[in-house]
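All protein chains of the complex are present and in place, except for one that has been dropped.
Showing chain A:
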Amino acid sequence: MTDLTRDAIQTRLQACTSKETTFKELVSLSKQLERLTDADKTEENKVKGCESAVWLIEHQDNGVCTFQADSDAKLMRGVLVAILSLANGRTKTELQAMDLATELSQFNLSSYLTSSRTNGILGILKQIQT
């Protein structure tokens, strides 16, 4: 969970004009992520296929989903802030109707997303939708 809206995050990342500025912005965004407790970082909550360790927990309240996520890598935590801003507060049906990868690509993270097959971001998006 973060206090930043999707628009605010998108604006910050879109202002980045180089890999270096994107890197620094992701590091800064990573600080917004509410970290999971060690007790929540279970094998079961782990998203498979990620290069760094990523944990994802889903809560539902009247059909509305809230996700919590964490990673042992900072850049990934920054990306998770962006992903959670897309996903939180929606129903499963809404999430399934979304093209999350395309939406995420609007955050100017293309160089992180091109390697998404290996870094597991697609796996995170899929888990959010199922």
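In the analysis below, a contact is a pair of C-beta atoms (placed from the backbone, for glycine too) under 8 Å apart; a residue touches a chain by one contact, two chains touch by 3 or more; residues count from 1.
Heads up, the rule we're going with is that contacts and distances are computed from a predicted model.
Chain not shown in the complex: UniProt lists it as "Cysteine desulfurase", one of "Carbon-monoxide dehydrogenase (Acceptor)", "ABC transporter ATP-binding protein", "Isoquinoline 1-oxidoreductase, beta subunit" or "Cysteine desulfurase".
In the complete assembly, the contact with the undisplayed chain comes from A:73, out of A:4, A:73, A:98 or A:122.
From the set A:20, A:43, A:61 or A:99, the residue in touch with the chain omitted from the display is A:20, counting the whole complex.
Think of the hidden chain as still there; on chain A it touches residues 18-20, 22-24, 26-27, 31, 51-52, 72-76.
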